[in-house]
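As you look at this complex, bear in mind that one protein chain is not there, while each of the others sits in place.
For chain A:
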Amino acid sequence: MSEATIKPRIEKAPLGERMIEKLPVVLVPALAMLGLIAVGNPATWLTLTVAGLAMGLMIFIMASGLTVVFGLMDVINFGHGAFISVGAFVGFTVLIWLGGWTSSPSVFLNLSAVFMAILVAMLATALMGYAFERVIVMPVYGEHLKQILVTMGGLIVAQQLIYVFWGPDEMHVARPESLQGSFVLGEAAVEKYRLVAVGIGVVLFVAMRYVLKSTRIGLLVRAGVENGEMVEALGYRVRRLFLMVFMAGSALAGLGGVMWGLYQETITAHMGQEIMVLVFIVVIIGGLGSVEGCFIGALLVGLLSNYTAFLAPKVALVSTIGLMVIILMWRPQGLYPVVKAK
């Protein structure tokens, strides 16, 4: 067999086409620039941009699990919001227990309290995810309509359980001492907590990318998203992999719930359901199953919400849906369409 018979046949796409491929990445700075022009005042713009990034990253944390769960097993989980709410309630309960730590002037104790709250909330939602997958999702693999109905039902049950354990009222918890207030940069005021949220979000995104690109589990997840059947034919149990991914996704939703709760300082049993509107928009914009797309989609939604809330509060709510419509007209499968073997 000679080399000639199998000559390399990789052709580079024209420059223009390759640029368009990379375009989604440019959308975030482009939107930020547009924001700067529209807002005018750099200090206000900085405040809004940090707020937008923080909001976007928190939505990303909540949405990332949902998108991988869809990609891997084609499961539409309308109950994802339940993990957000439960995570927030569990996290807040821990923060109340650790009241001494949160009100202490020590930054270390403050952050330890938040860390503990996040850890316990993630553990609780991961376990809840296990039960949810086994009891509610497993019987309806491959049937979208049933998935929507039954996971909606799961969401309602979870909300009612929150009423049972925590009562019907909303819950207030002040952020720990050192996470209150703002840094002042020149004329701009940047809330400390938002910077923490940005930090956690970025670290998480980098970690997720590392896991997906460089570990065997990550390779299996990506291979499974494209062709689960072939992964099984290679000898791996996709359903067990899916259960792990589902639990991880639920834990991330729980983490997002705690962070979102601390951001608002008020939580209700319905908070997850409410934020799910944005989460679904982000997942759809990004391309169902794509973590990168979800990341960019979340940043776009976060920034746009904050700019429009400042510029034209009345259209703030519609703006994200408008963004989704525009992006889907451009790329009907989302920013990063996921390859599916059929």
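In the analysis below, contacts are C-beta pairs under 8 Å (C-beta built on N, C-alpha and C of every residue); 3 or more make two chains touch, one makes a residue touch a chain; residues count from 1.
Going forward, contacts and distances are computed from a predicted model.
A single chain of the complex does not appear, and UniProt lists its protein name as "ABC transporter ATP-binding protein", one of "Acetolactate synthase", "Cytochrome c oxidase subunit 1", "UrcA family protein" or "ABC transporter ATP-binding protein". Among A:36, A:138, A:223 or A:328, the one in contact with the hidden chain is A:223.
Residue-wise, the contact with the chain that is not shown comes from A:232, picked out of A:143, A:177 or A:232. Within the complete assembly, residues 1, 3, 5-6, 8-10, 216, 219-220, 222-223, 225-227, 229-238, 339, 341 of chain A touch the chain that is not shown.
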